[in-house]
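Supplied in structure tokens, the structure appears directly below.
Every protein chain except one is present and positioned as in the full complex.
Let's look at subunit A:
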Amino acid sequence: MSPDAATDAATAPSIITAEGAGPHQTDVTIIGAGPCGLFAVFELGLLDLKCHLVDILDRPGGQCAELYPEKPIYDIPAVPVCTGQELTDRLMEQVAPFSPVFHLSQMAEKLEKLEDGTWRLTTDTGTVIDSKVIVIAAGGGSFVPKKPPIPGIDAYEGSSVFYAVRKMEQFRGKKLIVAGGGDSALDWVLNLQPLAESVTLVHRRDEFRAAPDSVNKMRALVAEKKMTLEIAQISGLEGENGQLTGVVFKDKERGEWSVPCDMLLPFYGLTMKLGPVAEFGLNLEQNLIPVDTEKFETSTSGIFAIGDINTYPGKLKLILSGFHEAALMSQAAVRIVHPDKKIRFQYTTSSTDLQQKLGVA
């Protein structure tokens, strides 16, 4: 179904990522590779439907992988305890027989209906995926960088303030200030230091959550006077017409002072924003997508919503609910993709047909 997918069978169940911009052809496009999107691959797979998944994160697992990889979950049926990352790994193992294709680090941005009724999804990096069915498993929304509430920061976003680095060249020869103490902040300090005119890292305390190796490298650069570390916080911005000239730091002992700056890169972690899904023309209720509880279909036929993103009377934002929704949604999805096919209900325990699909019979 996905001829241009680069299959990496040798290291299975490693992630299959797509090559080229497409248009890729598949049965179902799933927006969001959190636990519910992943389990949908399984339920759809049992019904012979192939899936492509899009996620803005650089790895599958959604909230479980991003917000609490190390924390325990106790309410997955028959799994008394597993961490967020373990749940993700096990789901990846469970869906491996169905070879889902992942489009990671991409925002699902535009959804349009082609003349023959096919849905065409386009991502912010230009990937195009065509399918009969869309499943929105967007959870709490797409993970995007937190924008710190520094007064007036909006005016500089995109010209002097950047929450991600797309093109490193843009920072060559500039006076950079990087804010934060995690891996993103430290990684970009180390990557940009060789090409920037100057780099200042500003962090609220002299302790860093980033990988110890990065922290050591950063401290070595500071010792060699190749960059500056300020233990302080940002309190204001200076500049005009979208161009920063300085950033104001403050701390308890030293008060406030200004440091010259062309570009500021704040890394204060991620937050979830509904994002482009809001523009898909679906009914929304307080940023959630209302669905029926028979098929978990949205107000638009052929577009389903499962997991944390949907709402219906009695909805609970639990992984277990999303799994159930995935199963019922799949029964409706297969009737859209194969309207003439007779669907029978089978158990994985006793059906050789299902077991063959799972590669165990």
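Just so we're on the same page, contacts are C-beta pairs under 8 Å (C-beta built on N, C-alpha and C of every residue); 3 or more make two chains touch, one makes a residue touch a chain; residues count from 1.
One rule holds for everything that comes next: contacts and distances are computed from a predicted model.
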item: Absent chain [UniProt protein name; select from "Branched-chain amino acid ABC transporter permease", "Ferredoxin, 2Fe-2S", "Acyl carrier protein" or "FAD-dependent oxidoreductase"]; value: "Ferredoxin, 2Fe-2S"
item: Given A:Gly181, A:Pro276 or A:Gly307, the one touching the chain that is not displayed; value: A:Gly181
item: Among A:Pro23, A:Pro148, A:Pro260 or A:Pro290, residue touching the chain not depicted; value: A:Pro148
item: Interface residues of subunit A (partner: the chain not displayed); value: 67-68, 71, 140, 146-150, 180-182, 203-205, 207, 209, 233, 235, 252, 268-269, 271-272
